[in-house]
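Dumping the structure here so I can ask a few things about it.
With one protein chain held back, the other chains of the complex are shown just where they sit.
Up next, subunit A:
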Amino acid sequence: MSATAAGLLQIALLLVLLAVVFKPLGDYMARVFTSTRHLAAERAFYRIVRVDPEADQRWSTYLLSALGFSAMSVLLLYAVLRLQDLLPLSLGFDGMPPALAFNTATSFVANTNWQSYAGESTLGYTAQMAGLTVQNFLSAAAGLAVAIALIRGLTRHRTDRLGNFWVDLTRGVVRILLPIAFLFALVLVAGGVVQNFTAPYEVTTLGGAVQSVLGGPVASQEVIKLLGTNGGGFFNVNSAHPFENPNALTNLLEIFLLLVIPVSLARTYGVMVKDKRQGYAVLAAMAVLWGAALVAVTAAEVNHPGTVPQAVGAATEGKEVRFDVWGSALFANSTTGTSTGAVNSMHASYTGAGGGVVMLNMMLGEVSPGGVGSGLYGMVVLAILAVFLAGLMVGRTPEYLGKKIGRYEISLVALYILAMPFALLIGAAIAASFDDTRASLLGDGPQGLSEILYAFASGANNNGSAFAGLTANTDYYNTALGLAMLIGRFTTIVLVLALAGALARQQPTPVTAGTLPTHRPLFVGLHSVTVIIVAGLTFFPALALGPIAVALA
């Protein structure tokens, strides 16, 4: 079979798998968040932690719960990382220094999982499990909860109540993430991902060299790293490491896992707003963006333009033989289109065009299809912007799903759109301005600027992948990227919940002949174009100096 035919079949199989689970998983998630019944285990959980699961929270209380919970998560994780030398199974590693611990703690709580450290030479097993694995679950569940609250804002009328953050968080973990993670962790182990508590030990290799055999609770973290669109690898090279991603089948499974919840949430959305066509419209916009980027990345990597790839005869630098170029490009496009940030190949060594497109995927705001929860709320915010733009063209007060988009609502949307570029461009501009911060670059000229842009695009969009030539473990990058991650994650959550509160207060507006239908192909086109135009206008100058200059070199 030719490489092209095999590569296309691989994409087809991924799409079939996603199509098969789309309805059942989407419907199931809708039931989870609309059911009034608690499981016995959940009731016990609420009793132990003394929260009232029946309390229906205002948007401001829902927000305080989310922020308070995240703040505690940062503090606890920071403490675990700083003090890991006192924990069992620390493998003799020291506690992390302050700037690195701050960066890592914010990174995992903000669902970014940017890593300025290398796992195998920095962290013991307890810090990985009780620190990082926990936040892999909880940051994803928190994002999911916020998306569900926004849907309630759209479906509820004349109320100031959006549900209960603790219930949404707990159900997201107990009924969705944990069962899927447990099952697929075992599947990954069967495929070769390691899962043990053995400390690294040395063996003499066949050729007479000395090599350490590594271990650790890898599979249990690997699976939720992908399922929760987190992306923080157990080892430095993430899913390129054979112990995280041993073969082409686990590779496809990992791509499936990182897409499955963001994609199926479109169905959940359609079911919860009681108009499944709306869910399909959101799915279509996600698919258009993901598909177009996949064609671009794959075409670039397979045709391998550029000085080094042309000299080599293929874009194999930074890629593993077992995944091939097709399996690498498919992973790269999916991990940057969701806010996952796991990598199975080194994006810094991609062709200029391929590396530029995966960077653009992040700059779109992580909506193709985006992170767990964050992809859906990002898409809904952009749909509201698209409706607003259409309203301006015909001179009508815009509506979305029967809710008027007035001055207050569109102001929140505008702030949402501005928050991420603010964190990205300011952080990158500072980094590019000083000799000290430029000293961290591996590449020079446009490739060096790409390394900086990629890092802040990754941080501000909560992706977490890197052009890893950048030496990011310095006080400036650790602090600046930590702040970019916090701004990118939590200002948007504040704005989304405020928007949800404003929408829930309204009476529904009846649908008339003048209402713009938001489920038709015309709107899908408008929605997708809005995403691209917003990102294009914001980032084209920066992209022109970085990856576009590399591609044209």
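One rule holds for everything that comes next: a contact is a pair of C-beta atoms (placed from the backbone, for glycine too) under 8 Å apart; a residue touches a chain by one contact, two chains touch by 3 or more; residues count from 1.
Basically, contacts and distances are computed from a predicted model.
Student: Absent chain per UniProt: "Potassium-transporting ATPase KdpC subunit", "Putative FtsW-like protein", "Sugar ABC transporter permease" or "GntR family transcriptional regulator"?
Tutor: Hidden chain, UniProt protein name: "Potassium-transporting ATPase KdpC subunit".
Student: Write down which of A:Val194, A:Val367, A:Ile405 or A:Met420 is the residue touching the left-out chain.
Tutor: Only one listed residue reaches the unshown chain, and that is A:Val194.
Student: If the hidden chain were put back, which of A:Val16, A:Ala40 or A:Val321 would touch it?
Tutor: Missing-chain contact among the listed residues: A:Val321.
Student: Just to verify: which one of A:Leu123, A:Leu169, A:Val282 or A:Ala419 makes contact with the chain not shown?
Tutor: A:Leu169
Student: Give the residue, chosen from A:Met29, A:Leu138, A:Val302 or A:Ala542, that touches the chain omitted from the document.
Tutor: Counting the whole complex, the residue in contact with the absent chain is A:Leu138.
Student: Among A:Leu17, A:Val32 or A:Ala130, which one touches the chain that has been omitted from the display?
Tutor: A:Ala130
Student: Give me the subunit A residues in contact with the hidden chain, please.
Tutor: Touch with the absent chain occurs at residues 1, 5-6, 9-10, 13, 45, 48-51, 60-61, 64-65, 67-73, 76, 118, 120-121, 129-131, 133-134, 137-138, 166, 169-170, 173, 178, 181-182, 185-186, 189-198, 200, 203-207, 209, 211-215, 217, 219-221, 235-237, 240-243, 246-249, 251-252, 306-309, 311-324, 327-328, 343-346, 348-352, 355, 442-443, 446-447, 450, 467-469, 550, 553.
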